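With one protein chain removed, the remaining protein chains of the complex are shown where they sit.
Now for subunit A:
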Amino acid sequence: MRLRPFDRPDPGYTTIIFLLLGLGVVAVYSSSFFYASATGRSEFYYLKGHLLRLIPGIILFFLIQRIPYHSLRQLSGPGYIVLLTILLFTFLIGHRIYGAKRWLQLSGFSVQISELAKLWVVIYLASLLSFRMELFSRFKTMIPPLLMLFSIILLVLIQPNFSMAIVMATVALYLLILGGVKLRLILPIVGLALLVIGLLIWRFPHTSYRLSRFFSGSLQYQVEQSRIAIGSGGLFGHGIGSGRQKLLFLPKPFNDFIFAIWAEETGFIGSVFLFVLFLLLFLRGIAIASGLEDSFGFLLVSGMNMVIFIYFLLHTGIALGIIPPAGVPLPFISFGGWAVIANLTAAGIIVGASRWRVT
């Protein structure tokens, strides 16, 4: 039997996505033109790159809406095998860029595989929590599925992609709580996970260095520069294009610190606008999730929604100097390779699911 959707795709959610994408194009150009020309490229270099990645992302965003979300459940098993294979493969023979084995060369194209892993975590947990809930009633039966999840997070962590592992773990925790797993079962797992993470931080010098610098109060140069950018913006900002912190003071101003540039150029007004847009996006996502009658849909949409929102929280938290610095892009705004595509996929899944609302 072929399923038919009951409703139109949610117009509010799509509108916010495209508003953010529009702001992103402006922000990427504004924050990158100087960097590009200072590094001997055309001032439109990063703008072009960004637009080039947006096109497949937007196409994917619309295509994925056509797929009934129910069928995504089937990706959880094969997805695990594919991810495990690729992650192990990169771990064993991956080549080094940025001192991390984060990239895999695939037919001349760099794929950031962990971007797909975060989507898989949502699909995997949503399907487990809705169809195999009985596994999560006892500690013993909970272990095998969680070990599968852990193996993926661990492989991402030792890439090392610390920030992505944190995102995945947080989203997983969120889904476990949301899915109704008893808190007395979750807490030991969280404790165990923290222990493992602590061990790994201790093992990986560059992460522990960053953390120790952050907690010792001597903020890193880039965080300090980011705070200067945001603080000097004031109420109205310097105006789009005329920020000065991007003039080589902030590293990768069009990516990891794009919010700082945005805050400097548009001031408190512009920053709050962005804050409100993301909050509305998050609330809209929750509303869509609540409108679905099946628990898989609810958890899937909630998880995808959380994936997007947690990136926003991490990115701005780092820019404001609350969270230790790590390379986290701002969804839909930052210049970024596969992050753009992964985020648009997540958004596409949410909008697609909105067609199946009962209310």
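In this text, contacts are C-beta pairs under 8 Å (C-beta built on N, C-alpha and C of every residue); 3 or more make two chains touch, one makes a residue touch a chain; residues count from 1.
The rule is simple: contacts and distances are computed from a predicted model.
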Legend entry - Protein name (UniProt record) of the chain left out of view, among "Penicillin-binding protein 2", "Chemotaxis protein CheX", "RagB/SusD family nutrient uptake outer membrane protein" or "Branched-chain amino acid ABC transporter permease": "Penicillin-binding protein 2"
Inset, instruction - May I ask which residue of A:Leu178, A:Ile197, A:Ile258 or A:Val301 touches the chain that does not appear here? - result: A:Leu178
Legend entry - Sole residue of A:Gly79, A:Gly267 or A:Pro329 that reaches the chain not shown, by the stated touch rule: A:Gly267
Inset, instruction - Identify the residue among A:Gly12, A:Pro145 or A:Gly317 that touches the chain left out of the display. - result: A:Gly317
Legend entry - Positions on subunit A contacted by the hidden chain, ascending: 174, 177-180, 227-235, 242, 244-245, 247-249, 263, 267-268, 271-272, 275, 278-279, 282, 286, 290, 295, 298, 302, 306, 309-310, 313, 316-317, 320, 322
